[in-house]
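Before we start, here is the structure in question, set down as structure tokens.
Shown here is a partial selection of chains from the complex, left in place.
We just call them A, B and C in the order they show up, numbering each chain from 1.
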Amino acid sequence: MAYNLLKGKKGIIFGALDENSIAWKTAMSVHAEGGTFVLTNAPIAMRMGQIKELAEKTGSQIIPADATSVEDLENLVSQAQEILGGKLDFVLHSIGMSVNVRKGRAYTDEKYDFTAKGWDVSALSFHKVMQSLYKSDAMNEWGSIVALTYMAAQRVFPDYNDMADNKAYLESVARSFGYFFGKEKRVRVNTISQSPTPTTAGQGVKGFDSFISYAEKMSPLGNASAQDCADYTITLFSDLTRKVTMQNLFHDGGFSNTGVSQEVIEKF
Amino acid sequence: MAYNLLKGKKGIIFGALDENSIAWKTAMSVHAEGGTFVLTNAPIAMRMGQIKELAEKTGSQIIPADATSVEDLENLVSQAQEILGGKLDFVLHSIGMSVNVRKGRAYTDEKYDFTAKGWDVSALSFHKVMQSLYKSDAMNEWGSIVALTYMAAQRVFPDYNDMADNKAYLESVARSFGYFFGKEKRVRVNTISQSPTPTTAGQGVKGFDSFISYAEKMSPLGNASAQDCADYTITLFSDLTRKVTMQNLFHDGGFSNTGVSQEVIEKF
Amino acid sequence: MAYNLLKGKKGIIFGALDENSIAWKTAMSVHAEGGTFVLTNAPIAMRMGQIKELAEKTGSQIIPADATSVEDLENLVSQAQEILGGKLDFVLHSIGMSVNVRKGRAYTDEKYDFTAKGWDVSALSFHKVMQSLYKSDAMNEWGSIVALTYMAAQRVFPDYNDMADNKAYLESVARSFGYFFGKEKRVRVNTISQSPTPTTAGQGVKGFDSFISYAEKMSPLGNASAQDCADYTITLFSDLTRKVTMQNLFHDGGFSNTGVSQEVIEKF
């Protein structure tokens, strides 16, 4: 099922770790739709991941970059354009990590060094990516930038911890930078607020399985999968959505606007 | 620029009046993407419109229907399936009319017969359409229903009058019916909240030109046109957005999340 | 616990049926805070209710009025000012009824006569009340108008049926009329989106008990009671909230911004 929706489009995809990653599925779909791209991830994540396999499958090159390092990002943006032969049309930011979560610190017992590190990796990195693109004028007109987020930015999911606050910051960055990128460069910026997804990263969160099951029962169409998210991202990279910008787009089978489902209420 | 995104898909398109209509542009785009459909409009609107020209261009048949009449809608749904040779995949609801606006009644001086008529035409009609589809099991799994709306449902635009309240009702119907259509039939229901658009209908609203100009200056990417809206609707009818449901999707060049733009503030 | 917050203020309270009613509790609290008012309800509701007892306790007069009748409302507004000796400072609209719910019609099987009746009673009545007040210039500057609503206007609660759409309309009316009442008369208009409350009316809804229990477990502070709502309404009638207008205010122990609670997730 490919439509040539991204024929001739060039971009950068952050955050493909392994084949469970949303970024991995998106890379495969972008490739199928005719787009070309550079893959990138943090050096440490690349050691753990199978990103080389993805690069081979999609004919892509890999440029390691720490998304908290302005220097790395500037290098990435510059090299990507050289490799792909021109300015960029799309960028996917799929990066998130909370040190507090990893170290088992409760939200009411944060260690603030951890908090600052998680904020830098998960939220500020999106600003850094866009500022690198903006300052070097690396995006084509009507280009599209997408970051992945989660509804914890709007409502509390207790185990999501300080990632909730990071995602709220990230979504605000999308709006704020979207204003300037729109006005000055005709580039759109949006976030996709995705169902809980059993990626390798997601599975690290406490109680993740029961949460997936709850979300499934609360979503009239069921949870959106990583592949569903890749499909949706394709539409946002395509020329058919040029006037959608500064939006947080729920992609969740209806979870976000379901107050309670029949199946959930029956447990009470 | 066609991708075969809707190849083999069948549907109904409400509300094409003339070539300025969003529904007209959508019909043309759906046709270009390989979809087939029945066109419908109120008998009175059809007399004024050029819908026959559209039918010819797209190889479509026209079935007149008053969208406030359950009988007309049931007939439409039944005939459409017969003509198209099977269940439906997409429906576009693009219907709206306020008698209070037409008659020049202020929001603080409504005539309630007018209010009830406008509500029936603009808002309840969407429920009636969906109930007709639902009860006769006329939608294929993973079908997509879209209605057009406007941001006056969330924020006040003084001249929009009682259409604001009608649109709020319409958006609620999308969510409410979206729940049941999702759970029972795997069908998604969304609304697109479109920029002010200089359609023949839109132009009837008082002060419309200055409003279009204001919105243009408040939208970092400029107002979304009728053709932009058609493009976006195509993505929502396609198989790439299967898990998007019960959403109100702003398609407005960023207006909805812009508090003020530089160009607007400079007037103060 | 009384503070004289409403000393000298005059108003109208709609919808007190019996001592479980939010309007009943509000009347008692307004009285304790020094306000005076006229009580009103539909003639039919008054036959069932114990409103005379409330009138005696609060030294109030009762003026029956069908809130769908402009004539009744104009009479009410006029008489209330006569009885109370001047213009009004506050109005509480606590009216809602769905014929579809009463008759056991599912949301996907609405009878549209029922729908129209419920919309008129539950939603349009709020416009009619305000238009009567506005046209006869019955409100003092810095007066406050409050209507009660429910979060089904934003998210689907399947058994809430067409009341969800009515509440969405009602909330839009609050915004729309709030704009004009603010600009022209310095009067504020807000809605309180209250926890599910075991009033006599609320208890008629199918599955209400399990829903109350679910909401209790989803609300970090527990459900807000009818008395809590009366307390909150007092603050909105007082002079301390003069610049709050056109808002929908969640009063629900935190339910609205809780994605899931620990107690709910443990059931999965």
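A few notes on this one:
Heads up, the rule we're going with is that a contact is a pair of C-beta atoms (placed from the backbone, for glycine too) under 8 Å apart; a residue touches a chain by one contact, two chains touch by 3 or more.
Keep in mind that what you see is a predicted model, and the values were worked out from it rather than measured.
Because every chain is the same sequence, the assembly can be counted simply: 3 are drawn, and the full complex in the file has 4 copies.
What we mean here is this: only the chains that are shown with their structure count from here on.
Our note on geometry: chain A versus chain C, Cα centroid distance of 42 Å, whole angstroms. In chain B, 175, 178-180, 246 are the positions where the chain touches two or more neighbouring chains simultaneously. Taken in their complex, chain A has these residues touching chain B: 1, 3-5, 175, 178-183, 186, 188, 195, 219-225, 228, 231-232, 234-235, 238-247, 249-254, 256-258, 261-262.
For chain C in complex with chain A, the touching residues are 151-152, 154-158, 207, 210-211, 213-214, 217, 256-262, 264-268.
Contact residues on chain B toward chain C in their complex (touch as defined above): 70, 107-110, 112, 115-116, 119-120, 123-124, 127-128, 131, 134-135, 153-156, 158, 162, 164-165, 167-169, 171-173, 175-180, 184, 246.
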